[in-house]
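Dumping the structure here so I can ask a few things about it.
Note that one protein chain is taken out, while the other chains of the complex remain in position.
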Amino acid sequence: MAHMPDLVFKELNAKGTAFRVLFVALAGLFLIGLGAAFYMEHSGHWVTGMTNQVVWGMPHVFAVFLIVAASGALNVASISSVFGKSVYKPAAPLSALLALALLAGGLAVLVLDLGRPDRLIVAMTHFNFKSIFAANIILYTGFFAIVLVYLWFMMDRKLKYKSSGPGTFAFIWRLVLTTGTGSIFGFLVAREAYSSAVMAPLFIAMSLAFGTAIFILVLLAVCVIDKRPLGDVLTERLRVLLAVFVATTAYLALVQHVTAAYWAGRVDVVSFILLNGGVYTFLFWGVQMGLGTIFPLALTLVPRLRSHATLAFASVLVVLGGLAQVYVIIIGGQAWPLTLFPGYEVESSFFDGVVQSYSPSFPEILLGIGGFALALLIVAFGMAILRFLPTSLADADIDPHAKKRLLETEEAGEPA
Amino acid sequence: MRILAALLIALSLGGLALPVLAGPPDVPKGAGEKCLADAATMRRNHMSMLMHRRDATMHQGVRASTNGLKACLDCHAVNDGAGQPVGIDSDKHFCRVCHDYAAVKVDCFECHASKPAAKKAAEAPAEAEPMAPPEAAQESGAATPPKPEGPK
Partner (left out) sequence: MSDCMSSRRDLLKAAGAATLLAPGVFLLAAPTPSKARPEDTATDSSVRWGLLVDTNRCDQECTACVTACKEEMGLTGHGRPATDAQYIRKVEIAEPKTGFTRSLPVMCQHCSSPPCVDVCPTGASFKRADGIVLVDRHVCIGCRYCMMACPYKARSFVHETTTDQLPNNPRGKGCVEACTLCAHRVDAGIVPACVEACHSKGRGAMLFGDLLNPEHAITQVVAQHPTSQIRADLKTDPGVRYHGI
């Protein structure tokens, strides 16, 4: 493996205006999110859009998105340590930091939406090991620990040459973690829209797409804000990765519905999502598939469009499409009524047999955005106090081949 | 908080020597002869007794009527001026006098009724005579197959 001892890692310049403005804005959004959570907690959940029918709402959409993206954000580090691609190496520590931050943001949203967040200590001390949820708590805690160790290996002068061990472990752990997150839904046998074996691989694909998109955005933003040169070698590869992951996600999402449609009892719920589900159908085709898949694929794959700006735009679209996808999965899945009496039409005072309505409330959305803000705050804070990224990601600095080519041309030029 | 609690316990233990004095907060006296244990033990251990009892009731259905939270409140109801038992919103409530003093916060009364029930809602009807079948049993004809009766 080639090393680049001459790369200089450096903290962000925390005194720059752009950084300060961003930091204050993020902190503001985070505080607003906290305030929204306090408001919902204080009044009770009736002030949200969530009901006894749609029990998980907007906070869960954001939380699941962030948690899923967290494991995907680690991808850049994995590629460098596990698959030995040295071009990614300079960006690996940032990728690990982002993974930790996104997970923290997602979990914060999840916890702040609990009916009794004051009993968090109970969740830490009472475990039902049969529960996928409890398993996930262990997976998340483990993820924090493992990625921290991995980061330490990557950032320590002596240990960094040995980081492939922890890197591999973190890679395997994150695969299990995303499988766990997907299984939260996959194991709900009673809910026709969820229980499916495709959920786990689908969530892994989603994590890679969302995580890569957010990583690209953070990388581009940091380089602009801190005025660090960024060449095309790294972004070119990220562009291809993003395209592959987005296509895989879309493919698995289609597989999820096609396989379900073959299941006699599930035709109705599939046609609900795909054909006549109103907002869910719109979000699926319009936002998830159109805006979040086809459009970014075009932006990343059409050679003439290649630039950092289109890459950033494509990443934003992938994030939006991803949020729509998680919304369709979580809310759309609950909107479809449970079937208690197959073959009968049912009616009751408790909304049996009807499509459930849900309209997200402001506080819920603010809490979700607060989670995003927290994640980015952690990244900003981490980068301001520790050296996560080299001062230059210019092609010549990070790509040994580019560097060699450059030297060769210089040498060839010298005698003349 | 612990220091305060210890102080309180020490003070109320001291209070035992002088029967008139029951520690800084004026703890209202319970009804009946005596508590589940002597007052000093109650002061020190009522939380663990309650927790133990709570789990036994929840999980095993043990419902001895003497040591549940309901029972505490039956004996320890504090009446207001009008002779009605006060709820937890009053600082005279038995469970609040010490807790307020010792700055202990318990969430029990977010759910649990903080005063004895006005009427014994759960028990009254069942005590009445056994319920007779509402209609004569043979009415629908014993030999016929299940006859859907449908909505009336």
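To keep things simple, chains are lettered A and B as they appear, and every chain counts its residues starting from 1.
Criterion: contacts are C-beta pairs under 8 Å (C-beta built on N, C-alpha and C of every residue); 3 or more make two chains touch, one makes a residue touch a chain.
Bear in mind the structure is a predicted one, so any value in this text is a computation, not a measurement.
In the whole complex the chain that is left out makes contact with A, B.
Note that of A:34, A:123, A:148 or A:305, the residue touching the chain absent from this view is A:123.
Note on the undisplayed chain: of the listed residues A:55, A:172 or A:197, the one touching it is A:55.
Remark: the residues of subunit B touching the chain excluded from display are 54, 56, 58-65, 70, 73, 107, 110-113, 116-117, 121-123, 125-127, 130-135, 137-152. Within subunit A, the residues in touch with the undisplayed chain are 41, 43-46, 51-53, 55-56, 114-117, 119-120, 122-123, 126-128, 130-134, 137, 184, 187-191, 334, 338-341, 343-352.
We adopt the following convention: only the chains that are shown with their structure count from here on.
Distance from the subunit A centre to the subunit B centre is 49 Å, each centre being the mean of its Cα atoms.
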